[in-house]
Every structure is written in structure tokens, then in C-alpha cells.
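All protein chains but one are shown at their positions in the complex.
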Amino acid sequence: MFNVSIVGGSGYGGGELLRLLLNHPGVNVQQVTSERFAGKRISKVHPNLRRRTDLAFCSLEELTACDLLLLSLPHGHASSQWHRFQGLAPKVIDLSADFRLESATDYLRYYGRQHPQPHLLQSFVYGIPEVNRDAIRKANFVAGAGCNATASILALFPLLSETWLPIERAVIDAKVGSSEAGNRSNDASHHPVRSGAVRSFKPTDHRHLGEIRQILGQEERHPISFSATAIDMVRGILVTCHLFPKAPLSEKDVWKRVRTVYGQEPFIRIVKEREGSYRYPEPKILSGTNYCDLGFELSQDGKHLVVIAAIDNLMKGAAGQALQCMNLMLGFEETTGLEFSGLHPI
Amino acid sequence: MFNVSIVGGSGYGGGELLRLLLNHPGVNVQQVTSERFAGKRISKVHPNLRRRTDLAFCSLEELTACDLLLLSLPHGHASSQWHRFQGLAPKVIDLSADFRLESATDYLRYYGRQHPQPHLLQSFVYGIPEVNRDAIRKANFVAGAGCNATASILALFPLLSETWLPIERAVIDAKVGSSEAGNRSNDASHHPVRSGAVRSFKPTDHRHLGEIRQILGQEERHPISFSATAIDMVRGILVTCHLFPKAPLSEKDVWKRVRTVYGQEPFIRIVKEREGSYRYPEPKILSGTNYCDLGFELSQDGKHLVVIAAIDNLMKGAAGQALQCMNLMLGFEETTGLEFSGLHPI
Amino acid sequence: MFNVSIVGGSGYGGGELLRLLLNHPGVNVQQVTSERFAGKRISKVHPNLRRRTDLAFCSLEELTACDLLLLSLPHGHASSQWHRFQGLAPKVIDLSADFRLESATDYLRYYGRQHPQPHLLQSFVYGIPEVNRDAIRKANFVAGAGCNATASILALFPLLSETWLPIERAVIDAKVGSSEAGNRSNDASHHPVRSGAVRSFKPTDHRHLGEIRQILGQEERHPISFSATAIDMVRGILVTCHLFPKAPLSEKDVWKRVRTVYGQEPFIRIVKEREGSYRYPEPKILSGTNYCDLGFELSQDGKHLVVIAAIDNLMKGAAGQALQCMNLMLGFEETTGLEFSGLHPI
Partner (left out) sequence: MFNVSIVGGSGYGGGELLRLLLNHPGVNVQQVTSERFAGKRISKVHPNLRRRTDLAFCSLEELTACDLLLLSLPHGHASSQWHRFQGLAPKVIDLSADFRLESATDYLRYYGRQHPQPHLLQSFVYGIPEVNRDAIRKANFVAGAGCNATASILALFPLLSETWLPIERAVIDAKVGSSEAGNRSNDASHHPVRSGAVRSFKPTDHRHLGEIRQILGQEERHPISFSATAIDMVRGILVTCHLFPKAPLSEKDVWKRVRTVYGQEPFIRIVKEREGSYRYPEPKILSGTNYCDLGFELSQDGKHLVVIAAIDNLMKGAAGQALQCMNLMLGFEETTGLEFSGLHPI
């Protein structure tokens, strides 16, 4: 039994971590911090956990040593307060954007500021098991991947890795839900405004491009663009990835390659059916699961390949993937605690 | 390990039964029938079960003996085809409306036709464990309760049972989701029409009044009315129950009584908080769970008591409650396979 | 051409007033105040008015004399700042709750505080034309009715006025959208929380009971209860009114009475059809219109009469009804500027 603590447990990512850890047979939730709610019972903030735990939030100051620390703080906090965490646990998973990029130059480029602890960047392993499994297994520090980056990378990794598919260009068009923006209300999240919205909130220059390019290849190798549109959905991301191959290919080629790369992956399903309402990946049926569903279609002229990936942004895009990494780091079966199949209809 | 089969596995109730049984440690899903999809893999119909099972639907003709049979057929089929099922398993749970009423006269009144097998009505136990636990434990045949009836009965049982609270009148106003109407599409379920709807589909004389009155007391004892309004939601029921007590009471009295009756119930939670967005039961956070959340508020003059209950109509209102009954009938812990806590946000 | 100004034009009610006035052939929008947005163009706040007006908000201090003043301020402001408005225009319509109740005692009871200007209460006419048409025509000061009160009163006025239908009890169960709570964001209106909600936000003791009882009769005459549940909808109210008559009646009686009272009303439609998805009033198709659609159903035993009414809370429940009153006060045809028929599908 490992003792695990969550720093920053009142947000949506923290809530999902808690839900998962409370059902995990091999870990004990030791402490959960929240400065805003210290002393209050966890179910006051996460109503789905009523009757599931008697834990109360504690403050950061009360945090004690444990086996593994999950940091679920707003961007910038984990790196600026690193001194408070580093001695507390031999293993740390940070869910923020602070340690995702390997290079301080990239951090400056994508986040618009100097990284406060550039020497730490190399200590962290980027936390997508399908891409980095062995390194995560051995890692002490893992940086949880961004939600949009996870969907984009998992969609394109089989095709772009090892330059299997030379392309002229890739365009990723993401449709995202409102929980991606966190649990703090603001004018843009006000229901009469946000409900029914199809909002182009980041048409160009999204920060997750840094992670995407780091894994899939920099601009010189593959020109990749990314746009995000917020739609009326709470959980979920669907990325529609438009690829323009340098030479014609067939759907059969794509099938074969994707199966080769992902054939043994427990959390990746290829979804491409001839009929029905669920022919391609659909994020809503992934709510609460750690799956990334993947589909593709090639235009008749073979020049436009569309790869579609769907995830639950709070699960495979945050807490679920962090748990998947934790399982690897602590020696558990990779799927432990992540067995929920999702609901239908929903 | 018990062998369990589902008859009528392509509907929404059947899909939920499957999802739950596939994760139940003590049962084996032996067969799942569907005339429409016989021979097809189950995941073609229930996309959330992709990679969870290799089972295919079989036809009713292929059905063989098993330990427990779950009937999830359209209303009228279980009773008219009873000869096909009765010898196949020692224990049967029927999820339709066919065996919910004890009296053939009531069946004629609420369903507008003669019951085809009136002699069977007394053999079935009405399947709400919170009301009928001991009888269910010993029963061979259980009739799954209606979804609206379940929410209504669980809301009012503590107050109206044993005439604890003499009332002048009770009015139940239910808000229900679209999955309640089943998986067959029609003009009324067409998305441009059904989306955003607040549709008074059954303002008076709802069939579930038969079950509600059977458990809570007939008109002479308590005049109970029921209305249903369909709202823009897939899963979920919220019932707002208006009670008019004959004599004044206090919220403290209500608390005490509800705790006395439900204090040990694993699937009932009292939700009544002073602040926050989840002060009262909220069906959305119950999606996929077997909980019935219960709250209440008394007007300042003590004359208007509102009791609020929320459930997932496909879970506590159908498949989840059937599994809860199955656990009792087969000697499992009552909560086995029903541990999912629900998601937040959703 | 009358000059009309709006005080408090940045809210949802103010925005609708503006939209309507800009299309009204007999009035000129002279000024629109907003302390928060003074100096900014109106279309910055009301994006649907882009290219429709070049007006900018001014501050209250800049307000000048006009023919009619529309006050659309938060509750409490119109009465506490009455000295600033009274000399500016011979006619005033206040959309807040400040002047809806005739009695200061009632105000204290329903709003929990002393009315700052009790002597003014008798000067205001309650602004529902279907109930008070002649008085509104002659009035200088009109108090716009509450949105839930409007739907409830219009539903029940034909039956309860003149004690046409002696009842034992009436229970009004309202389903309401998020715009009812105004344009200020807060934790309860945050999209991930509010989306999909079925929230019992005011099960008992709603303030609008004061208005409802004032028009339909106090408790001694008709015991009326009211509950409000917020659902996932931006605009719209549906009230399901449960009536329990002292003596049996027939649907024919109800038809006849409703037609007698409302036969000539331009904004009331009786909706009660035998088939189709729109058999009863449906708020979504009223978005942007000033209609109140009305339907009813009587249980087979004649003891439970359900009356259903739907409105757009920002139109017939606020700005539209205010314009209807304005038309009467200024001598226009009552429907001027309120001709929009609504959209389908929507």
C-alpha cells in the first residue's frame, strides 16, 4: 500500500484524481490540500464523493512526507514552489504545464515568460505512456501532458513518428468542453453566454503546440497548426486532424500502421465503422474513462487524410493519464483503477 | 459463479444491465438476446462496451437454462411470452411493467387492457429493496419498479409509510430525460424538436401512479397526483414532491424520520446543504450510479413540505436497481457491482 | 415620436428593451445608462445589436428629461433612488420588484426588509395588461410584473378570478432558464456546474408568491404554493399548475371559460392538440416573442386539473410586457414592435 497525497485537490483535475485514488486497491490517499477549502470536507467541493470519503482538505503547510505526490495546481505554482515539494516524496507527478517542455527557450516562446527553474526541465519525463512508457516506468518526476496535446499527439503519433508518413502539412482543429477552463467562474463561463456557444477561443498560437511539436517534430520537419473551438459540452475533446501526405497512400496502409503502433495499447481503440451513429470517435461516451478513441478517413483522391481522436479531457487528458503514469511508476498493472467503461446513452 | 442471461439486450436498460454484469465478480453473462441484432456483436449496439466483451446477441430461440434471467423487453412481452421463460431459470427479474401491480383490476385501470396472466401477479415481488428487502431476498420472481415510481416512492416512503405524516394531499412533479422513452427514434425524439424541450408529455393519469399508490397508499388514504415533464437531459429524473401536512411539523421532525427509515440504506443519501450549487439532489451527478439522493425544504409557515429526489432512470430507475435485487436474490453483498460514484463535473 | 430612455441598459432586460425599442416605429431611444459601461458602445455589451445602433451608454448623471423612462435596475435601486427619476419623465415603467406589491406589509413579508418609499406603492399599477389593461392605459407609473409571476398569473387568472373555480389548493411548479438570474456570473452559473442542471433553487417561499397572491387571491381564498426548479435552458419558463377543484368539472367548462376571458387577447394562445410534439405550450418556440401559450389537461376522474403556461422570461416576463404596457400608456396599438413570431426549429 502506497501513501499518496494530492496538492491542489479542489479543482476539477484534483477531484478526478481523488475519485480514482479512492477506488484504487493499492494506494491510500494520505492528504489532500486546498488553501481555499482547508478544514472543509471534500464532499462539499466534490458532490459526487458524498459518502465515499470522510477526508477533509488540509493546507499546504500541513503536508507531510508520502510515497508519491500529485501536484494539481494552477500553472506556474509547481515550479515556483518546487522547494516545498521536492523533499516530500521520492516520486512526483505534476499535472500543470510547468514541466512539460524540455527546453527553457520553448517555455519562453509558448508561455511568454522565463521558466523559474530551468535546470529542472530535464528531470521530468513527459507523461504520455503510449509514447514514453519505459521512461515513465523509471522516472521519479513526470509531467502530465496537456489535454489538447494528449489528443493531438495520440492521433498523430503512429503516422508522424519515425517520419512514417511524410506530410506537407497537418492542421489540428480541436472541439473542447467547458471543464477544460477549470472550476473558476467568470463572465465567459456564465451559463447564458457559454451555453450553446461555438467559440473560437484560440484560433492560432495555442500553448499546447509546444508539447505537440516536441513529441511529433518541430516545424522544419512537419508544419503543424492547431486551433481550438469551445463548444457546448462539459467534458470531452474531439480533435479533427487534417493531414496532407506528400505521396498518395491507402486506408489499408493507415490501418496497418496504426495497428502496429497501438495494437497492444490498453487505452486506445480504433473506431471506424461502416454504419451506425458511432462510426467515428465520440467524446461523450468516453466521459469518466481513460480511453482515447481513434478513427480516420481518407478522401477518394488519397490527398486528404483526416484522423479523429476523442478523449475525456479530465481523464485521459489529465487525472486518468496521471494515474496511468502512477501505475507504471509504482509497479501496478497499468489499467488498475481505470476500468470504468463509460456510459451509453449519455 | 452464477450464470445469468439477459432477454432483450439491445435497449438502453439491457445495455446498462450488460455493463454492470460484465463488471460483477460473481456472475457470468451467459447469453444476451435480441431479435433485431441476433448474430451481431454487442458493441455494435452499445459502443461503450467496445473491447469489453466479445459476446454477440443470440435470438430468443437459442436461449438455454441459466441461474437467473433478466427480462428487459417492451411492456407486454414478458407476460404474453411467459411460457418461454418460466422453465429456464429458477429466478427471474422482469424490468417491464408487466408484473408490477398486484391486482389485475389495477392493471386494467392503469394499462387499459386485461392482464394476460393475472394468476402470476401474486408471484412477483415489487423490486424496490428499500421497501421490500426481505421479500426480495426470498423471491423467485421480482418485478423491477418503474423509474418515475422509484423516485417518487423513495421520496415519500419515509413520510407516508405507517401514516407517519397525515397529509391532505401530495403532488409529484417529475422532470425526466429522453432516455426514459427508450432507444427507438420517432418524430418526438428528433433532435431539433426534442433539444431544448420542456414538454408536458403526461400532465395527468400517468401509469406509474398505479405502482406509487400500491406502495404509498391508495387515494382514500393519501390523494397523490403525478405529472411528468420532459426536459433537455438524456439521463435522470428529479421529482419535486409537494406535501400538505394536516398538522404543522418542523424540518427537525422530517430529518429524524428520514434518518430513522433510511439511516442504513447504502444507496440513499440525504442532500440538504446551506450553501453551494449542489444544496439539493441533482440528477446529473448521479449518471451511472445507483444512488437516490433525497432532500427537502419546509416553508416558513410549515404548511408546504417539498421533498426532492433524484436518480439515474437507467440505474436506480431500471438496471441498477435490478442488479441490487439480483444481489439480494443470489446472496451477494447488496452493493456489489454498483460501486461507481458518479462524475463531477459532468 | 416619443423620446424614451432606459436606465440600466446593460442587463438582459435592458438589452431586450433596446432591441425592441430600436424597431419600434413610434419611439426614439434617447439615452441608455450604465454605470459600468458608460462611454462604451452598446453593441460591446449586446452583440446582437452590432450594426443596429451607434448609441453608447451614458451615466445616470447625464440623464435628461424624456417622455417615458424605463427603469431596468437591480431590485432595490429604483425605490431608493426614486428622487433621481421622478421629475425626469411624466411616465415611468419600472421593471424591478420595487413597486409590484401594493402593501408595505407584504413587501416586508416577501422581501424581508422595510420598503424605502411605502407612500409610492399605491401610485404604481401592476403591469400585466391581460389583468389590468384599463388601469395601465391611464397610469403614469407601471410596475413590470415578475417573470414567474406573469406565467403563473396568466395561467390561473381565468380560472381563479371571480372565484370562477372554487379550489382546495393550487400548486405551481416552475421550470426556469438561466437568464432569469441575470447577467452577473457566479459559481452557480459556471457552465460546467450549471449545464445539465435540474436545480431546486427555491422549493418554497419564493418572492413572486407575493405578486401571485395579490392578483389571484390571498391564502384564505385560495391556498397557492410555488416552487422553482432551474433547468438547462437559457430563456424560458414553463409553469405546471396543479389545481384541485372543490367540485368536478369538465375540460369543456375550462375551454369555455378560458376562451371567454382570453378570446380577444393578442398575446395569449391556447395550445392543446391531440397529436404531435407540440401538443402543449413549449417555451423554446417562444424565444424572442411576447406570447404566453396556455394549455390544460384534466385527469379522467376530474379531480386534478393541470394548467400549463409558457413564456420567454425576458419578453412576456420582462421587456416585452413592459413594451406592451408602454404601447398602452402612449396610445399605440398594443402589439406594435412585438410582432416577432418566434423560430422553429430552435
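Going in written order, the chains are labelled A, B and C, and every chain counts its residues from 1.
Definition applied: a residue touches a chain if its C-beta (ideal position, glycine included) is under 8 Å from a C-beta of that chain, and two chains touch if they have at least 3 such contacts.
None of the values given here were measured: they were computed from a predicted structure.
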Hidden partner chain, touching residue among A:Val32, A:Leu95, A:Leu238 or A:Val254: A:Leu238
Hidden-chain contact residue, picked from the options A:Asp67, A:Glu102 or A:Asp173: A:Asp173
Sole residue of A:Asp67, A:Glu102, A:Glu265 or A:Glu297 that reaches the chain not shown, by the stated touch rule: A:Glu297
Touch with the omitted chain, as defined above, among A:Leu60, A:Leu108, A:Ala188 or A:Val261: A:Ala188
Those residues of subunit B which, in the complete complex, touch the missing chain: 12, 177-179, 183-187, 189-192, 194-196, 232, 234
Residues of subunit C in contact with the chain not shown: 12, 15, 19, 22-23, 44, 46-52, 179, 183, 234-235, 269, 271, 273, 276, 278, 282, 285, 287-288, 339-346
Interface with the unshown chain - residue positions in subunit A: 168-169, 171, 173, 175, 187-188, 190, 192-194, 196-200, 203-205, 223, 225, 227, 229, 231-233, 236, 238, 240, 242, 244, 276-277, 279-284, 295-300, 303-304, 306, 308, 310, 345-346
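Heads up, the rule we're going with is that only the chains that are shown with their structure count from here on.
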Which two chains share the largest set of C-beta contact pairs: B-C
Copies subunit B and subunit A - interface residue numbers shared by over half, same or different: same
Centroid comparison with subunit C (C-alpha atoms), farthest chain: A
Rotation in the CA alignment of subunit B with subunit C, degrees, nearest 5: 180
Geometric centre distance via CA averages, subunit C-subunit A, whole Å: 46
Gap in Å, rounded to a whole number, between the CA centres of subunit C and subunit B: 38
Overlap residues in subunit A, where contacts from two or more other chains coincide: 12, 179, 183, 234
